[in-house]
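A single protein chain has been omitted; all remaining protein chains appear in their positions.
All chains are identified by letter, namely A, B, C, D and E, in their written order; residue positions are counted from 1 within each chain.
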Amino acid sequence: MSQDQQQLPRYSGIATFMRCAYEESLEGIDIGLIGVPFDGGVTNRTGTRHGPRDIRVQSTLMRSVNQSTGIAPFELCKVADVGDALPESPFELERSHKSIQSFFEKVVEAGVLPISAGGDHSISLPILRALAKDEPVALVHFDAHCDTGGDYLGSKFHHGSPFRVAVEEGLIDPKKTIQIGIRGSLNHKEMWKFSHDSGMRVIYMDEFYDLGVDGIIKEIHKIVGETPTYITFDVDGLDPAFAVGTGTPEVGGFTTFEAIEMIRGLTGLHIVGGDVVEVSPPFDPSGSTALVGATMMFELLCIAAESLVARKDSLAC
Amino acid sequence: MSQDQQQLPRYSGIATFMRCAYEESLEGIDIGLIGVPFDGGVTNRTGTRHGPRDIRVQSTLMRSVNQSTGIAPFELCKVADVGDALPESPFELERSHKSIQSFFEKVVEAGVLPISAGGDHSISLPILRALAKDEPVALVHFDAHCDTGGDYLGSKFHHGSPFRVAVEEGLIDPKKTIQIGIRGSLNHKEMWKFSHDSGMRVIYMDEFYDLGVDGIIKEIHKIVGETPTYITFDVDGLDPAFAVGTGTPEVGGFTTFEAIEMIRGLTGLHIVGGDVVEVSPPFDPSGSTALVGATMMFELLCIAAESLVARKDSLAC
Amino acid sequence: MSQDQQQLPRYSGIATFMRCAYEESLEGIDIGLIGVPFDGGVTNRTGTRHGPRDIRVQSTLMRSVNQSTGIAPFELCKVADVGDALPESPFELERSHKSIQSFFEKVVEAGVLPISAGGDHSISLPILRALAKDEPVALVHFDAHCDTGGDYLGSKFHHGSPFRVAVEEGLIDPKKTIQIGIRGSLNHKEMWKFSHDSGMRVIYMDEFYDLGVDGIIKEIHKIVGETPTYITFDVDGLDPAFAVGTGTPEVGGFTTFEAIEMIRGLTGLHIVGGDVVEVSPPFDPSGSTALVGATMMFELLCIAAESLVARKDSLAC
Amino acid sequence: MSQDQQQLPRYSGIATFMRCAYEESLEGIDIGLIGVPFDGGVTNRTGTRHGPRDIRVQSTLMRSVNQSTGIAPFELCKVADVGDALPESPFELERSHKSIQSFFEKVVEAGVLPISAGGDHSISLPILRALAKDEPVALVHFDAHCDTGGDYLGSKFHHGSPFRVAVEEGLIDPKKTIQIGIRGSLNHKEMWKFSHDSGMRVIYMDEFYDLGVDGIIKEIHKIVGETPTYITFDVDGLDPAFAVGTGTPEVGGFTTFEAIEMIRGLTGLHIVGGDVVEVSPPFDPSGSTALVGATMMFELLCIAAESLVARKDSLAC
Amino acid sequence: MSQDQQQLPRYSGIATFMRCAYEESLEGIDIGLIGVPFDGGVTNRTGTRHGPRDIRVQSTLMRSVNQSTGIAPFELCKVADVGDALPESPFELERSHKSIQSFFEKVVEAGVLPISAGGDHSISLPILRALAKDEPVALVHFDAHCDTGGDYLGSKFHHGSPFRVAVEEGLIDPKKTIQIGIRGSLNHKEMWKFSHDSGMRVIYMDEFYDLGVDGIIKEIHKIVGETPTYITFDVDGLDPAFAVGTGTPEVGGFTTFEAIEMIRGLTGLHIVGGDVVEVSPPFDPSGSTALVGATMMFELLCIAAESLVARKDSLAC
Partner (left out) sequence: MSQDQQQLPRYSGIATFMRCAYEESLEGIDIGLIGVPFDGGVTNRTGTRHGPRDIRVQSTLMRSVNQSTGIAPFELCKVADVGDALPESPFELERSHKSIQSFFEKVVEAGVLPISAGGDHSISLPILRALAKDEPVALVHFDAHCDTGGDYLGSKFHHGSPFRVAVEEGLIDPKKTIQIGIRGSLNHKEMWKFSHDSGMRVIYMDEFYDLGVDGIIKEIHKIVGETPTYITFDVDGLDPAFAVGTGTPEVGGFTTFEAIEMIRGLTGLHIVGGDVVEVSPPFDPSGSTALVGATMMFELLCIAAESLVARKDSLAC
């Protein structure tokens, strides 16, 4: 289907991400929108495997130009829906991660910047394995949870631990990692000790409103600087009033407006990829969480397109 | 996307009808699966414009072979999702019908047999205008309502009247028309007089269980015979327990099992097209009505494929 | 609002029962449609106080003429929505019943035949106290439960016992009482002993399909005969697939089609009133149970209108 | 029904707007509460035709006195539910607008101030045609979208354009128009050019929190001054967390508290009418959006009653 | 079941409050988590009898340690789910209150601090009758309504009046009572006169954002001081966006984050008990309101555990 689809009524046609063309070849694509329908790393409520499809459906509400920043991502870059990174063996967590990694390795090799829709948060690990093979990236991480937990239920690779493993494997630089929105009760007092010990900057909700969105944006830039940066947006960072369809909701989060403002504040970063994870449609009969996920994905797309163009120093992109 | 998609997990990938390839060209296609996202002819509850997308999503639950009949439509024929018949001017009923007709004229010219998903029932009229240009077709019509009403709210082209107009325009032969499942209260005693006066065979629910499904199948064959036949399936023919997401639900309808049995009983007919209409997803938070719509569309596809092959007398189809 | 409202689009206007005129005076009215928004007699899931309003809303889907029987109740009789029988003191069960009784006494005095929408099943008791003051009536009772239980949670007047009390108070004749659709597990083996001991005819679901709808209709006529008869329809008599929005759902009930057929089979009875109870909208996000309730109320209205005319032997009714 | 209904339990009785008396005559009424169940101008998700009924139902939660401002609208003025402005020909956008206009012309002639519940936003155009026949009014416009777009899908009268047409027809004074809450992506960079070129004051969400609610109220008074003013409240101005049941939700809007504060801040304006539009109940299984719509309508009613009394300088109002 | 259950996956096992051990004996327990499944005092939408069970289910999402305050309630105190305070006679309001009171008298006699989940707000009255037998307590009251109304529908003990009766019976000291979040329209101007006349500190939403959360916390401490204090949290104090599943939703409330911050600000008070009331699960298909209720209950538990330990001056608690 062609990009002109964006001019048609949004209730019509095939639902690709942002109504972009669907492409099976990666050639010539600048930014690939990718689904990762995997929830085998979930520790409680499941269903995020249905996230990509519902985000595709709701993303038909997105339009072409970012009103606030003026960024027109589809003009700046060639953007396509390049399909799903599918686990060959969804019944086994580690083998699933291998399949996902393998998909993203091809994406990276083709020079395509990936913006993904999960899936549970464990998928960020195989994505980072593909993206940060050579040297660790910086990480901007929106979430209610640090996701730097340890072994749980017989595995260290579940959706509560990807960023501990990512540090251990040298994929992210903990000193260039900022975690925003952390809250919720803890299994034990040391639950997020790894974040603190490894030097991550952790902004709990208590501090969130002290700093304010502007303060947080400054903090992000200070921590991350010029380093190539990955952005991961877990929708449970938002308050459940805005995103009830998620596996581990935690009361007391930030708003969608604050989320959008923070993502827009990432302007100037060197962005190498991003994801929106933990949208679990079965837990939201209104469909609104998938709309929120699609909106965050659009904002990530805009900021990534801007970053890409800035780095390529080329209008053609 | 390729037809191989049917082997992937059904929660993955782009949602086309039955996970068929999406084709923008009609060339070489035997059966086209078509969405008609139009609900401008609705007299009460609206929302069927969202039917095609949700049917596409739920149709990913369909597989390749009909267990009961053994028909494998994708082997028998080249089947594709050929997109949506969109009204250029959705704000005006008659102009919308013109656009829809024009889409189907191209389909017919390309020799493609159309199986459509509505949309409200008024869309059957422009489809028939394209299909039955030269001579009237026979009609097998599953519905709670005869849809042969007259002027209402300033128009004669709404979703309660398409088959009256179709007779008046010579598109269907009323004597070769059978209407099955009729029930519900009437605005006035003569509401469906046109059906009776024009010679249609009307099977009310009272008679339905007297005849039984087998008796009804016989009746269909007797009425329709060898004439080229169009099949229209309004999901409100089903009891609301099976299809609550529809605009004009009428308590006391037939079951999905009975519906499937009736469609399978159409074997041997000369089928020229079919539609499944009046799926209104916003009125069914469980999504089940769209699944039912997808299932009926699959059954129509099977019976149409079989009919096509029988007529072409060709394995290549 | 005037009766002409029935010609307007059904999504428009004020929602009265069947879009009838709302009348604060009872004068000249033949049949009064009445809401009884009381659920203080419920032993488990609550919410039937919201039944009358939602049934009013869904009853806008009803039209003027019964397709199957040809009865046109609004032509035969003067039918009006005469408002709600409100408990003055909803916090106390017995005082609430007194208020409801008092409302219905006025209705009966005015010569108005009441067709009511509950409310929980305990409301049938005060209605019968108003209707059967002088001599006991016969009872046709559709339900999953006999509702002839004894004291429970400190009261004998809850929604599981109205018909035991009605017998004890001489309001219904147990030998002219038939209970249809009984099923579900029992608190103790003797739970419905009163029904059997008092001579009621109890048709369990096991027997239901042995007799068939026609057999049951015959049985009703045999039991009830010419006696003035009250009809009470508890929507939990239906299978939960048809009426999930109810307080005490019991899997394995009859269908709406069977229910409609049974009500239509009451033709010829001497009907003095009827109710549809136990619609609990909060437990049905699709709204379908209230539509089912409205449909049953319409069928009761038709059969009551016919009975009334037959007895008055007068076209003016 | 009489106004005393407001003393009864709010789950009881006929659901009129705010449980006001329903009046078919306009005589003697100061403020008319009006439903406009029309959604033929919608460009995406439909269903607002069901808004008036659901707002009526939820408005039974409203009481008599505004706690914050002390305004008691039903004491100050004679307020009635005067029914629905129905399109005679709902299948055609422009003819529908004519019918709606015609209804409001009678309202205006009778000296009744209209507070309406939509319906889609296109209905503001025929209302303004009735209200602003003689000279343009000022406009306070809460919305996520400027609704000053151009031709789309073959029409210039859809729900994305009423205020462009209203300027072109001289119904509103663009220099006395303020649009608040604008956000969401754009189809093209110039999408809201008309607002800017014509001199409207546009407050995007970016500016919203810079000004704060107090700043915005000041801005409204500055722009609008003493001019007779119409207020239009599109519920999609609110964040979807507060109003998910709408056709074109845009993440990142204001809260209901902020909305209420802004409406209360309109004290002192010369108000000639107002509407609450784009409540689409089928997209909100919880019913909350209609409650929000009812609340906004109540706040509009209070501020309008106050304005009316101030202008009439009469206790009798 | 043992407390170790908190280490198991949260979707597993029997759902007790916070996955605490369920204890039928009160011996040795410091804090008892108690359900009060009673909604016989409700004046509008019912269903809070289902609150305790759904809060138990959602409370499995709670963990062991409060991230923000570091409080580990299950280490500080022996906490148990001690079951439900059941009305023996749920059909009569006053007798129901007696049963509830009697349950809490045993709790108080056993030296157990009660944290309860309602049920409608009328349950606070019998709880206070048990807790404040000897002298009045101070009250921190989060709510949209003052609940100091008078007789309504034949009773003075409904869910709109418990704190008036509590003052009249000397159970709470009105001068040491603070009510936070009050808003919504009024039945008459004097609706909350009792609060003002008796000397309660009432913080309307208008003032709420002027004071800010920090200002309110100071105000609470100023009003309540060292007096033994009861905390009552009505979820309708929250905006419906956060807690739609409640009986009397009022648009324009505080957020869950603000609620949590306020409860955490109660540190240092002498807490004798608390409740979370008016969670009505049937009105929230997403289940989110019960999650919010569970979270508030967890925060109450933490602050009560801290207060208990501080007073007992004992690590063993």
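List of remarks:
Definition applied: a contact is a pair of C-beta atoms (placed from the backbone, for glycine too) under 8 Å apart; a residue touches a chain by one contact, two chains touch by 3 or more.
Just so it is clear, the model here is predicted, and its values are computed rather than measured.
Counting contacts over the entire complex, the absent chain touches A, B, C, E.
Only one residue from C:28, C:70, C:111 or C:252 touches the chain missing from this view: C:252.
Although one chain is not drawn, its touching partners on chain A can still be listed: residues 39-41, 45-47, 49-50, 87-93, 95, 153-155, 157-158, 282-283, 285.
Summarising the interface, chain B meets the missing chain with residues 6-7, 9-11, 61-68, 70, 72, 239, 241-242, 255-257, 260, 285-288, 291-292, 295, 298. Contacts to the hidden chain, counted on chain C, fall at residues 43-45, 153, 182-189, 191, 204-206, 209, 239-241, 244-245, 248-249, 251-253, 283-286.
Everything below uses one rule, namely that only the chains that are shown with their structure count from here on.
The chains touching chain C as well as chain E are D. In summary, the pair chain A and chain B forms a contact in which both copies contribute largely the same residue numbers, shared numbers making up over half of all those used.
Ranking every chain by how far its Cα centroid lies from the centroid of chain A, the top place goes to C.
Fitting chain A to chain D on CA positions gives a rotation angle of 120°, reported to the nearest 5.
Each chain gets one centre point, the mean of its Cα atoms, and the points for chain D and chain E are 38 Å apart. Shared interface positions of chain A, defined as residues touching 2 or more other chains, are 9, 11, 239, 241, 285-286. If the chains shown are joined wherever they touch, the resulting network has some other arrangement, not a path, ring, star or complete graph.
Applying the touch criterion to all chain pairs gives A-B, A-D, A-E, B-C, B-D, C-D, C-E, D-E.
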